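FYI, not all chains are in this one, though none of them got moved.
Order of writing sets the chain letters: A, B and C. Residues in each chain are counted from 1.
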Amino acid sequence: MLETSALACERGGLRLFSDVNLTLAPGGLLRVRGANGSGKTTLLRTLAGLTRPAAGEVRWRGNPIGDDYRREMLFLGHAAAVKDELTVLENLEFSSRFSCLEISESKIKSALESLGIARLADLPARYLSQGQRKRAALARLALSAGVPLWLLDEPFAALDDEGIAQLRKICAAHLAGGGMLVLTSHQDVEIACAAAWSVELRG
Amino acid sequence: MTSRLFQFAAPQAFFPIAGKLIPWFAVLAGVLALAGLYVAFFIAPTDHQQGEAYRIIFIHVPAAWVSMFLYLVMAGWAGLGLALNTRLSGMMASAIAPTGAMFTFLALWSGALWGKPTWGTYWVWDARLTSELVLLFLYLGFMALKAAIPDPVRADRAGAILALLGVVNVPIIYFSVQWWNTLHQGASVSLTRAPSMAATMLLGMLLMAFAAWMYSFATAFSRVRAIILERERDAEWVRLQRAAA
Amino acid sequence: MHSFVSVLRRELQIALRRKGDALNVLVFFIVVASLFPFGVGPEANQLRAMAAGVAWIAALLAAVLSLPRLFAADHADGTLEQMLVAPQPLALVVLAKITGHWLLTGLPLALAAPLIGLQYGLPADALGLLIVSLLIGTPVLSFLGAAGAALTLGVRGGGALLALLILPLFVPVLVFGAGAVTAGLTGINPSAHLSLLGAILAVSSLIGPWAACAALRVALD
């Protein structure tokens, strides 16, 4: 469903990677591997349509990516997109409403619970620890089961063991439900899935 | 250990004392104000130059004095809190600021009203008027800064720094009439010289100044009690207090 | 539409949380306007003649001061990235942010203008004109300012660069806005000035959001 053909990216005139050909089908997990600076983040941003490739193309359901794609894709970069001024609850409400997810009070609450931050719902995000902030950003995933494609950049960073386990569960459920998942991670976290690929970028 | 005692015992100890004192200060303020107003409007003679308009002096001068004095007191509390880390200090400073701002505003307002008949204009950009306006902005800035920082400890300390910074303005207000020759009148009450005004006028002004002073005590204390209750709402003694009430 | 509402609501919510951010803009406006007599001298006639210009310059500077923050915070914390990958049309989001900016800076300024007018001794009908001109003119500052803010996003030292980019664009607004009031003061019909201001508003409401959207995409490439 998600395909790239001969994808290449440049940064500052330097070719980071080229000729990346990927295919990802429903239920599939794609791990992007590579050393620091090999271009994992750049690849993910290109898949999300934020960065324009130097060559090649990203296709979704056979078409070049466009507005439809954005409705079926969820991208979480390493910046958490969590507003200091708003509480954890308000942040989640806004981000999910903004991505046109269907929400209800009980859904929101169980999303926060599934990442272990229900207790912090009314704390302004300014006061969160790094890991708590990451969890607040990830809570959106628990509401996004209906979004077919997830692109996650280093989702396990800053999480403690309990947080990693919670996120693994959410990812596994997404894949089991026919979702697709692309992720980068320096930690090798097992995720149960039907089909796993991995792409290795090298400088 | 002593500093710890200092830090934790103070608000709790101060709360009931302030509660007992407030009515006394309020009553004193009322009595003094009535006496002052009586002197001002029935005893003090009509001014041969300005007629009756000069009676604004009984509001204007006390308000101006107290506005400056309260700033010094506020900065003193704030500085104490910064140096010794006592919790009550920051609360006292917060409690004084609105009253100080009110008297500053009153001094500006009454001065402006007085300016119209005497100088022919409500406002001139002269040194004393300007520095008094700066004082108002310092009070407002102090309150705005404290309101903008949600953590009370940090807010206290940041506010204290600003308050101390602004202390420089007070001597400028007071001495500005000597440093720059301006429209505004110089000091006529001084410790070193004999007062150059009528004794009854001086009496009225002093009565009003003391009334303002007592009023400041009353309002600041009642405000500080509210602040204590809010900040210490989780403390054991506040819970007991609430249970008792 | 619903994304417009939710973004706008969030903007206002955040502003409220910052305890009196909008109030600060107001007080800033008043402080700046009070500064002028210091620099220029306190003659009443001269002051009256300057009142409109001063109010307008103060409005303009308040806008310049607040604009760097329009997208910067959202850029730094990744929200902007999310807005670009979201299914919502970016134009609606930008429009909501512009509306929020105006509601928090332009509108309060227009409503506070009488204070300055009184301080400078402006007669009542000139006061009315001042408010009307500010109501028509300040949205222009938000529209064009948004484009400038987007263009200088991520460019360090953007604040001064932004001022440099947009102040020249703001000049016509200032000229016609203050001009309308001066015209009213001297008995000339101010409607020519006001309709020109309206035309500028119409144009800028089209090109401002468009330019801002395009610039945001570039900034995040």
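The rule is short, and it goes like this: a contact is a pair of C-beta atoms (placed from the backbone, for glycine too) under 8 Å apart; a residue touches a chain by one contact, two chains touch by 3 or more.
The structure presented is a predicted model; accordingly, all values stated were derived computationally and were not measured.
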item: Copies per chain type across the entire complex; value: A x2, B x1, C x2
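Everything that follows uses one rule, which is that only the chains that are shown with their structure count from here on.
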item: Whole-Å gap between the CA centroids of chain B and chain C; value: 37
item: Chain A and chain B: spacing of chain centres that average the CA atoms, whole Å; value: 57
item: Junction residues of chain B - those touching two or more other chains; value: none
item: Sites on chain C at which at least two other chains make contact; value: 18
item: Parts of chain C lying in touch with chain A, wherever the complex brings them together; value: 2-3, 6-7, 10, 13-14, 17-18, 73, 76-79, 81-88, 220-221
item: Contact footprint of chain C on chain A as seen in their complex; value: 48-52, 67, 70-71, 73, 75, 77-86, 90, 94-95, 97-100, 124
